[in-house]
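The structure appears right after this line, and notes come after that.
With one protein chain removed, the remaining protein chains of the complex are shown where they sit.
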């Protein structure tokens, strides 16, 4: 059964890509949209789950998928905004999912995520935090100087906010990795002797 | 006397142009930034003040200049966001202006504006509302269909939210005007017989 | 266990948002990125699965998540490109996932999806096709005239390419729906009598 | 012989793509950059030359290639700007080409173009004017309403500014053509029965 | 009294945000629009006026507000363009303001500004020059190398073009300041112990 609220929900979800993430105010450079952020958070959460031996990947993916959906009705807020703004995220996501075929994504998965009690909730929050570190290093690759200044805060996140050992491990590996290595060693100059003539 | 907080303030004010206005989520098309919105609000407020016989143009301009500054620390919120978000705008603008040479722009002008009691405050709010109607008609000129659907809300603003007669008059004139007439009658094809050869 | 290829994989996945979808050449207007498209495809696939009574939502989500990952190494191709280009998508996704913790997302889920034999594969392909129709109607809302000209092709997709009845049902509902209804009835003008003053 | 001014020239020419064309102020929508405009002007000029029986295609291409290069040092000016601005284009292009291997592109070809006396100069100017009409129809396809309002000016260009019969013929054909027909009849839906499954 | 020219004026003023500033050609990176530049120039001019003991803040604000309005009809020109282009700015702003309720903004304030004789005119020109230095340092923060190369010209502006001591003081303070300090010390990591969990 498909109902009219499903269609409305799909259009609302569709507008989330136009909701520029708030730290754009400070970074100016091109930043990931909410769905672009969520896309990598899902992969990150799956990697963390496997490293931590957590088996319920369906739950992991559902939590990661919806972890920012409330922002459709509250907007995104950066680290200064958080000091001054209170959002009723529970009511926002309630209203977004209400009457759709997917209401349990809110009542079950998003609620559990917001409690941060289960290992799955902790893993998804770790993934949410880690994606910031990946994006900051991508900006550094383009020359941005702010990621360096943010490092003290990101270390605080690593030491005091990340829940799992695997997340700390990824954080450490990430700082020493080269964001461009994946393509620097797998391109036509390396693999195709006749390229470029 | 210039102090270090003045410099910080100028950098904070400078980031406001990177704070995309929230209705972008819904309209998708290019929308004015906060400072671009404020720029026309000042002109609108001056026109309204003169039409209403209000003399204190210094107050009008100062109120218009700062009317959205709190959004640097609260983010902008569109008409759905407003249902779910509470911002402490008073504390936000207090912290932004604190320790600068311009603290009275907050304590005197922005506070008076927020009260909506004086004629100057009402005029600036009218200008703030009217600028939306100008921008919507500009979007319509580019083909957007949403401005038509917003019309019932904009009529409600005209009838129940605008404070001054002059603002209602501008609203009415605006609906019948052509956003492109200023250049359609003042260009080289009209004024320079040899153009384009 | 986290290994170095996981980090490389996360950076590769991260670049997918910068891979503009190819129909931009023809539509010019702002179009969804690959991850933005995928985000709604996952929700669409979940809705279809439930309407069709398909229970393996983990499989649905994994297939939807990776259905376009090969494009990181092949680029996206629009409906004219498809006539002239052959991509080795199997090798591309093999190389992307090789050596990572998530290699089964390719060898198991993406391979099954490419076969289009199981009901889950058919549902995800239906979701992939339907997201186009949602995005086209969003463009129409902004005034674009091409969606109307595409309608004959989209009807062909509806009649001959969609696998499930629920997908056809969503297609039909979508054509009659208003992409803006979700916010036109849930905003401050409707819910907050004092708004805008 | 390559000299240092050639390198400087290539960097200057390279910045022309960042010089947004001035009518963006009025049209807001995405508009072609100078080099993007020039690219189609060259093709248009070649088509016109052949239709008019003009044989010196080298001259045609060189004139078309450099017809806007002076704008690197004068900026582009739209149809209102032209009323208020005088640019020393001769000195600008002189300084751009001075000391390079390509100085004759200015002293010979650009000067001849500016005189509008030879058939080649007239053809390139016709191409320059016609490209506007193509771009306006492309904007109309995206829903823009301004192209319709510009039509009276474009008809004036057709009747009084275009030099050649072939240019008038293209203008007439263009008004009746469909900007999307090239891909609507040459895509996978038409040519590949198995597409989209 | 509101008249039709007021509406036209408001639409013309509204297009100024689409007039990209000319140095984009050279800097490529995102640059402030005219109204965004003007927004900070007003604040800068107010700070300078107070530091210099100048009392007529109404005049300061009006001059700053209109100091670039002529560019609506002349376009913006960067430091190379200035060598080759003559704009009739007086006629341009005359035509823009003619017949509006705000004609004195041109005949009184803009004319006085262009003379550079009164202290208010000098302060607003200083603010106009200083905003460039703020924007250049913001670009440096994002990694741009050109601001360093511009430094010799900016020092020349500081030593020979700035009129007031306070402007030179701001210039000096600005060179030693951190564009990001305002948010690095006022965010959730500093103020909210539970943030990010």
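Order of writing sets the labels: A, B, C, D and E. Residues in every chain begin at 1.
By our rule, contacts are C-beta pairs under 8 Å (C-beta built on N, C-alpha and C of every residue); 3 or more make two chains touch, one makes a residue touch a chain.
For clarity, every value in this text was computed on a predicted model and none was experimentally measured.
Q: Quick one: jot down which shown chains the absent chain touches.
A: Spelled out, the missing chain touches these shown chains: A, C, D, E.
Q: Spell out the interface residues on chain A facing the chain that's missing from view.
A: Here the touching residues of chain A are 30, 138, 140-144, 180, 183-184, 186-189, 191-192, 195-197.
Q: What chain C residues would touch the chain not displayed?
A: 15-16, 18-20, 22, 24-26, 28, 72-78, 80-81, 83-89, 91-92
Q: Tell me which stretches of chain E touch the chain missing from the display.
A: Those residues of chain E that touch the unshown chain are 26-29, 78-80, 82-83, 116, 125, 129, 142-146, 149, 153, 156-157, 161.
One rule holds for everything that comes next: only the chains that are shown with their structure count from here on.
Q: Between D-E and B-D, flag the pair that has more C-beta pairs in contact.
A: Of D-E and B-D, it is D-E that has more C-beta pairs in contact.
Q: If you average the CA atoms of chain A and of chain D, how far apart do the two points sit, in angstrom?
A: Using C-alpha averages as centres, the distance is 44 Å.
Q: Please set out, as single numbers or ranges, the residues of chain E touching at least two other chains.
A: Residue numbers touching two or more other chains: 15-16, 138, 180, 183, 186.
Q: Could you draw the chains as nodes, link the ones that touch, and say if you get a line, ring, star, complete or other?
A: Here the contact pattern is something else, fitting no line, ring, star or complete shape.
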